[in-house]
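Structure incoming, see below.
All protein chains but one are shown in place.
Here is subunit A:
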Amino acid sequence: MNKFLRLPALLLLLAAAPAARAQQVRVVKLPALQQLLQRPTDTTYVVNFWATWCKPCIEELPHFEQLRAKYARQKVQVLLVSLDFPSKLDAKVRPFVQKQGLKSRVWLLNETDQNAYIDAIDRQWSGALPFTLVLNNARQRRQRFEQPLTLAALEKAVLAVQAP
């Protein structure tokens, strides 16, 4: 290898290293999301609906990351559902997830008919972002928040939903 190329190549490798540990973005249709939301297991799901263009969403993402790390040994699953346009997957969503090094699972909902999918996800949701569901189907509990959340607020919701 030309020695002038060696340094840039090394830098590229270094830059890619932390990115490799971030989550891949999975593109899903509504039924896959509904299936997850309806799983009858005693697992608490924290499902956050966000978008790269939504400033308050971006600001609260670290709280979900912290929650995931803190409850990693419990039956608590964090899922971040991007509502960016599917056409922005490579231009916006993937680079953002890599750059932030997000460790939570990230899905992108590949649907355009908002009027249909908002109610299918939760009838009490108006469609405003950010929106977060905290649910445990075995315990038949579901809390919804149409506002940004602090880590403390998230923990409170998780504890309430998974309480015996």
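The working rule: a contact is a pair of C-beta atoms (placed from the backbone, for glycine too) under 8 Å apart; a residue touches a chain by one contact, two chains touch by 3 or more; residues count from 1.
FYI, contacts and distances are computed from a predicted model.
For the omitted chain of this complex, the UniProt record lists the protein as "Thioredoxin family protein", which is one of "Thioredoxin family protein", "ABC transporter ATP-binding protein", "Pyruvate dehydrogenase E1 component subunit alpha" or "Cobalt/nickel transport system permease protein". Residue A:I118 is the one among A:I118, A:L135 or A:V158 that touches the chain missing from this view. Touching the missing chain, out of A:Q38, A:S126 or A:Q140, is residue A:S126. Subunit A residues in contact with the hidden partner, per the touch definition given at the top, are 51, 53-54, 56, 83, 85, 87, 112-115, 118-119, 124-130, 146-147.
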